[in-house]
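Omission of a single protein chain aside, the complex is shown with its protein chains in their original locations.
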Amino acid sequence: MIKVGIVGGTGYTGVELLRLLAGHPEVSLEIITSRSEKGMPVAELFPNLRGHIDLAFTEPDIDLLANCDLVFFATPHTVAMALVPELIKRGTRVIDLSADFRLQDVAVWEQWYNTPHTCPELIAQAVYGLPEVNRASIKTAQLIAVPGCYPTATQLGFLPLLENKVIEPMHLIADTKSGVSGAGRKAAIGTLLTEASENMKAYAVAGHRHLPEIEQGLALAAQQSVDLTFVPHLTPMIRGIHATLYGRLTQDVDLQALFEQRYADEPFVDILPAGSHPETRSVRGANICRIAVHQPRDGDTVVILSAIDNLVKGASGQAIQNMNIMFGFDETTAINHIATLP
Amino acid sequence: MIKVGIVGGTGYTGVELLRLLAGHPEVSLEIITSRSEKGMPVAELFPNLRGHIDLAFTEPDIDLLANCDLVFFATPHTVAMALVPELIKRGTRVIDLSADFRLQDVAVWEQWYNTPHTCPELIAQAVYGLPEVNRASIKTAQLIAVPGCYPTATQLGFLPLLENKVIEPMHLIADTKSGVSGAGRKAAIGTLLTEASENMKAYAVAGHRHLPEIEQGLALAAQQSVDLTFVPHLTPMIRGIHATLYGRLTQDVDLQALFEQRYADEPFVDILPAGSHPETRSVRGANICRIAVHQPRDGDTVVILSAIDNLVKGASGQAIQNMNIMFGFDETTAINHIATLP
Amino acid sequence: MIKVGIVGGTGYTGVELLRLLAGHPEVSLEIITSRSEKGMPVAELFPNLRGHIDLAFTEPDIDLLANCDLVFFATPHTVAMALVPELIKRGTRVIDLSADFRLQDVAVWEQWYNTPHTCPELIAQAVYGLPEVNRASIKTAQLIAVPGCYPTATQLGFLPLLENKVIEPMHLIADTKSGVSGAGRKAAIGTLLTEASENMKAYAVAGHRHLPEIEQGLALAAQQSVDLTFVPHLTPMIRGIHATLYGRLTQDVDLQALFEQRYADEPFVDILPAGSHPETRSVRGANICRIAVHQPRDGDTVVILSAIDNLVKGASGQAIQNMNIMFGFDETTAINHIATLP
Partner (left out) sequence: MIKVGIVGGTGYTGVELLRLLAGHPEVSLEIITSRSEKGMPVAELFPNLRGHIDLAFTEPDIDLLANCDLVFFATPHTVAMALVPELIKRGTRVIDLSADFRLQDVAVWEQWYNTPHTCPELIAQAVYGLPEVNRASIKTAQLIAVPGCYPTATQLGFLPLLENKVIEPMHLIADTKSGVSGAGRKAAIGTLLTEASENMKAYAVAGHRHLPEIEQGLALAAQQSVDLTFVPHLTPMIRGIHATLYGRLTQDVDLQALFEQRYADEPFVDILPAGSHPETRSVRGANICRIAVHQPRDGDTVVILSAIDNLVKGASGQAIQNMNIMFGFDETTAINHIATLP
């Protein structure tokens, strides 16, 4: 049994952490912090938790947090980097769901997030928490940077192709569609039901913060620079990411076998039979990435379809998968739910 | 460990039984039948089940079914009544999610379902599977008639008022709103996304099959005849029932206390604090009924708000709750999920 | 051709006024004001208007507004009452879509809106802009208070019953369901797509600001006090109100004929054939109220189903209907659209 704290539990990744951790037999949830909601019982803010979580939000207290074995940060960027150094110093392990430690190049981070990084010395030590790539390093990590939602769906789809050098790395396209929960739980006009339902649109075509994160991961896989055209779309649904990925093949290869072999031992990547089309609802609430591989008209363009729940495999579920690896629990503990359908 | 079969697993109550039973430690799922889909792996029809359920659909075979300890019927009406007598004779217990055994008065059943009942002798022996009313009888029942979705939400809301004779029983109103999954998984124009989304409408105001079922239950609670005006509405969402119930008070009473006491020991009825408004999303995927009690302007009209997931507490979850009671398992086993929010 | 100004055009009733007025052959749209968006072209904020409306938002200027023949207020409450007295004094006619002049009893207004009314002297002179009741007074009015959305759907449904004294006025129930656009275009968590879609809930059961407005209108119709239990629900769709109304009959009467006669000459009230169920999508974008009358099991409870588009017949369309009457235009000019279906 480990003692766990959550900093910033009022957003969607926070409530999802709570939903999943409530069923974890090895976790004792000790603290959940929120400055704005301090004193409010968690189950009052999130009525789905009534009868399951008795905690109330408290103000962050570094001593109480340091007393935990593990602290999750489910905060906007810049919050984690302010508190993490002290926690690491005191030996508390940290899983950060925000973007603070995802980019290894500080200058790139500072450019995209438009603020100085306050603990660049920790970046090198942070492990990028994509288990399908970094499982060994995750086991011993002190600090995990949980991948973003688009980066998870996109990297898992491109990895087998780039690792095996079967596509041109300088002409990658990711046309990605996200449910509205990707925008978080914050008052805004653009994500009102009245604005975002019955509507489809692209956004941030000129540049999205997940682009450098994805390119970083893909370049590591390809062992060379990559160039990705990344077009995210706001899709009228609550949860789900569907990434449609395009690459130009440089050789003839059995793509289906390539993917099946790459992920043969992965508990949370499901390669669908040839000819399939994954649906986001088949992963809703579940910690899994379902992938299908297509080569239309046997041409030189490969099309990968990759679906995740942005709040689970794209955030909180993956965070717990990291925790399970870090603490030697069965990797699937508490995150082996079946998607609710319909 | 008990052996369980499911007849008719291709509908929404079927896939929901599978989702929930897959997590039940005391259940071995032996058979799932479907004439139309025989031979197809369950996980091909319902991709959420990939990796969790290995069974394929088979044609119903009475010998194989009778070999089970328990058979669920997740079928349209008239299917169960054709097979249940033989199963009961052979000692297999049955939980019927359809309407075949819900009405104690055969003539009423035949009028509303417009067909003769083929085993009226079993009706008297069938137990109406609302645990909050019939827990003791459920324990020893051979045959359970699982309540309908509207009847569950409506009865749980009215019961404390009628049992305690604090409202006029001859002037009850239930204004109910159901998600589209209540109409089942069948090809139809009226429930296409294009027809049912961005739309609200009442239907069947002249008479709905759940009306006699509800009145039967409420009359038992009131120990006298009742008259219910029942207006169902098709609501643009997948899951959820919200019942708004109106009664005219005949005496002054602490309504909040009345409800809290009635359901104090019930694991799956949650009386919200005074002034609350239950949301269907707070019960989505979960086996719970959340209820709030209002008395606007302290007048003589009481307003009860009652929310369930029609496929869980309104169908498959409640069926498993019955099973747990029948077989002496902890009543909450495998149906204690937290609703997924958002 | 009349000169028209709009104060507060950045909300949903504002953009809907623009959509409808753009097609009005007798209207020259001169001014649209918004302090927060001054300088921004209207079509930049509302891209549906590109190519149809060339105006930009400006700061409100009393001289420019007073130069118009008519000014619409599409503002939150308290804005109109600050500007209207001066406009009225200068002879400009005003149609106020907000609540400032809807309640004839100042004390009631101040209680529900929790602020002093700054021009109570204008209240008596304001005409309540429900053409089906006040057409004659509207013709000559200087100041129109456009009814709220719930009040429009609810009053049109109850009027024939109360005017003819066929139901008990002290036991009225209105169970109303509104699309999310009723909450307006403002940043808020509760109406995010992630919070409001796939969800149904009641709200404000203890008291909603439309209640006194509805009771005022119904009391006038009944020529006596009325008591209404009013339960609004937030429904997961953009537009539409469905009001389900319940009354207890005090005499035997041909209800269908009663409604058909009451609205025989009304261009924007459509009494459906007996047995019908109006759908909100059949009025989406259209200035019409569709009503069906039911008497289940020929009992003593009458059920009225009343559907409108909250932004059209419940706000901007009705405002223009008032304008047409005031200025002697054909009453249906520019508001005779067919609902878009699907």
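Note that the chains are named A, B and C in the order they appear, and that numbering of residues resets to 1 at the start of each chain.
Here, a contact is a pair of C-beta atoms (placed from the backbone, for glycine too) under 8 Å apart; a residue touches a chain by one contact, two chains touch by 3 or more.
Keep in mind the model is a prediction, meaning the values are calculated, not measured.
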item	value
Chain not shown, its touching partners among those shown	A, B, C
Residue, one of C:Thr33, C:Ser98, C:Thr229 or C:Ser282, that touches the chain absent here	C:Ser282
Contacting the left-out chain in the complete assembly, out of B:Ile238, B:Leu255 or B:Val269	B:Ile238
Which residue of A:Val27, A:Leu305 or A:Ile335 touches the chain not shown here	A:Leu305
Residue among C:Gln111, C:Thr140 or C:Thr340 that touches the chain left out of view	C:Thr340
Chain not shown, touching residues in subunit B	12, 179-181, 183, 185-189, 191-198, 236-238
Subunit C residues that touch the omitted chain in the full complex	12, 15, 19, 22-23, 46-52, 181, 185, 198, 238-239, 270, 272, 278-279, 281-286, 288, 290, 338-342
Sites on subunit A contacted by the missing partner chain, in the whole complex	171, 173, 175, 177, 179, 194-195, 197-203, 205-207, 227, 229-231, 233, 235-240, 242, 244, 246, 248, 275, 277-281, 284, 294, 296-297, 299, 301, 303, 305, 307, 342
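Note that in this section only the chains that are shown with their structure count from here on.
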item	value
Residue-number overlap at the subunit A/subunit C interface, same or different (half cut)	same
Mean-CA-position distance for subunit B and subunit A (Å)	37
Inter-centroid spacing, subunit C versus subunit B (mean Cα positions, whole Å)	39
Rounded Å distance, subunit A centre to subunit C centre (Cα mean)	45
Residue numbers of subunit C (touch at least two other chains)	194-195, 197-198, 236-238
